[in-house]
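Note that this complex is displayed minus one protein chain, with the remaining chains in position.
Chain IDs A and B follow the sequence of writing; residue 1 opens each chain.
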Amino acid sequence: MEGNLYHVLGAKQFSRSELDELFEASRKMEEVVRYGGSRDHQGRIMTTLFFEASTRTRLSFESAMSRLGGSVIGTENAAQFSSAIKGETLEDTIRIVSGYSDVVVMRHTDIGAAKRAAAVASVPVINAGDGAGEHPTQALLDAYTIQKEVGKLDGVRIAMVGDLAYGRTVHSLSYMLANYKDVVIYYISPDNVQIPKSVKRYMDEKGVRYVETADLDAVAGEIDVLYQTRIQKERFPSLEEYEKASGKYIVDERLMSLMRKEAIVMHPLPRAGEIAEAVDRDPRAAYFRQAQNGLYIRMALVDKCLKSIGF
Amino acid sequence: MEGNLYHVLGAKQFSRSELDELFEASRKMEEVVRYGGSRDHQGRIMTTLFFEASTRTRLSFESAMSRLGGSVIGTENAAQFSSAIKGETLEDTIRIVSGYSDVVVMRHTDIGAAKRAAAVASVPVINAGDGAGEHPTQALLDAYTIQKEVGKLDGVRIAMVGDLAYGRTVHSLSYMLANYKDVVIYYISPDNVQIPKSVKRYMDEKGVRYVETADLDAVAGEIDVLYQTRIQKERFPSLEEYEKASGKYIVDERLMSLMRKEAIVMHPLPRAGEIAEAVDRDPRAAYFRQAQNGLYIRMALVDKCLKSIGF
Partner (left out) sequence: MEGNLYHVLGAKQFSRSELDELFEASRKMEEVVRYGGSRDHQGRIMTTLFFEASTRTRLSFESAMSRLGGSVIGTENAAQFSSAIKGETLEDTIRIVSGYSDVVVMRHTDIGAAKRAAAVASVPVINAGDGAGEHPTQALLDAYTIQKEVGKLDGVRIAMVGDLAYGRTVHSLSYMLANYKDVVIYYISPDNVQIPKSVKRYMDEKGVRYVETADLDAVAGEIDVLYQTRIQKERFPSLEEYEKASGKYIVDERLMSLMRKEAIVMHPLPRAGEIAEAVDRDPRAAYFRQAQNGLYIRMALVDKCLKSIGF
């Protein structure tokens, strides 16, 4: 609608220089929070429109807006807009709701929903997950965490572990890492949930080195980052096969002993057994710091969106 | 409870001079929003108490309060107050909740609920819809839209189209238009959902001219405003009869070609097929601007309510 609005729709929209700028802005946001938040966006309003529940992500965005001095309105039940009774199109909902606020954060069940919303919105739209599609702010906070904890993205060696077929976070993070030099990705998964061809094709085009393997132990000593994800029962033909597959990749004290002492463990959370609680005490356990980084990344993104509308 | 509290309960409470004043205040609110909102009501609190879901209306009120600098607390699930387990009367809920805030915006399933709430509240109450009863802020934003878009309310010629029996917005708008001179209303509906006798009796008492007809095409060239509404399947004995009836009143490019070039099309939204999407591109399509006007009207009303409590 409006030419210069800054939307956040997918992981591939970010160039390396934009990422550099965003990570620098996020670093500054850490200081803003440490000193009690800013009043820069007092009077501005964020609408959170969640067509499916994702309380953690929603609270992270609402906290980001509050830390910037703005207000939040929203709903945990946006699905009722398009319910059988009301039967409204997503476009009509967005046309109206975007008139009530200065930025819309949207979670939807359908791939491409955020892009459709941005096409008709009168304010910036941030994609907080569109079904099996994208979840770009997760990929950004993941990359930011690596930058912060490992000290670099160029040359990073990362193992992505678990369900690589359906886990959209590993896809988006792969796309984002393709911006950097000399990255090596180990895709480590059970046979039935391997990384999709479409992701490998993109990595090939961008010249990113990757290795597919089922053997986590063998690479544990090589990597800077172990990116653990959840394996869902329903992907497997039987509970027995699920337990056999998932059991192979549990991050516990034994596995930690194989890793370098500068390496870190990440996880998009929530976890459900694939990282033992004993690992929490290891300083290399970076997953709670990673979740916290989501706040700073989202503050930086919301700030950029709000500046794009001007007043 | 308190003598001088300003409540918003029904469409008939507004005199012509109050409407003039309210529309002027709403016009000023458009400027307030354009320049980034006000801080006039910083520290004030709105409670939104929705006993039935109406996210669009709720967000509109919450945006209004935020644009005025105030805070919002509330619930999308107020029905639990009066649930079988808790079994509390509406009066008790309001007595307590009104002590937490400076204005209560309430949506309820029962006719007269807002009036009962106002009788015991210690702060102003705004009726955001009480069942088949009233929805006065919708009627106000409708009248404000006509004033703004057509340039007048005296002498306006309006066709109200669709389900006129159960659609409470056309009833409330009719009552409101009875404040103005030389208004002509065309009530255009299928036979089984005609405008009720009670509304016609009120129009007769107030000396408002109206015409009942089933023929939209015949009046399309005469009118300043086409006020379209939804026709609900469940009012008709069969799907066939429903489709026959609703199909007659679809606003599409053909119908637009019959209308005057200064006329406008309004709709309380959400729509579900009764206005073709192609019409959106026609500058006479006023329904999204109408929804936006809801924000300004509600800001003006909330401002007036908050000023009535004093400090």
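Please note the rule applied: a contact is a pair of C-beta atoms (placed from the backbone, for glycine too) under 8 Å apart; a residue touches a chain by one contact, two chains touch by 3 or more.
Note that the coordinates shown come from a computational prediction; the quantities given were computed from them, not determined experimentally.
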Statement: Not-displayed chain touches, in the whole complex, chains A, B
Task: Can you work out which residue in A:R39, A:K152, A:R209 or A:R260 touches the chain that's missing from view?
output: A:R39
Which residue of A:S26, A:T47, A:S60 or A:T137 touches the chain not shown here: A:S60
Message: Under the stated touch rule, tell me which residues of subunit A contact the chain that is not displayed.
response: 35-37, 39, 53, 55-56, 58-60, 62-63, 66-67, 69, 71-72, 76, 269-272, 288, 291-292, 295
- request: Kindly note down the residues of subunit B that lie in touch with the hidden chain.
  value: 42-45, 47, 71, 73-78, 80-81, 86-88, 92-93, 95-97, 99-101, 311
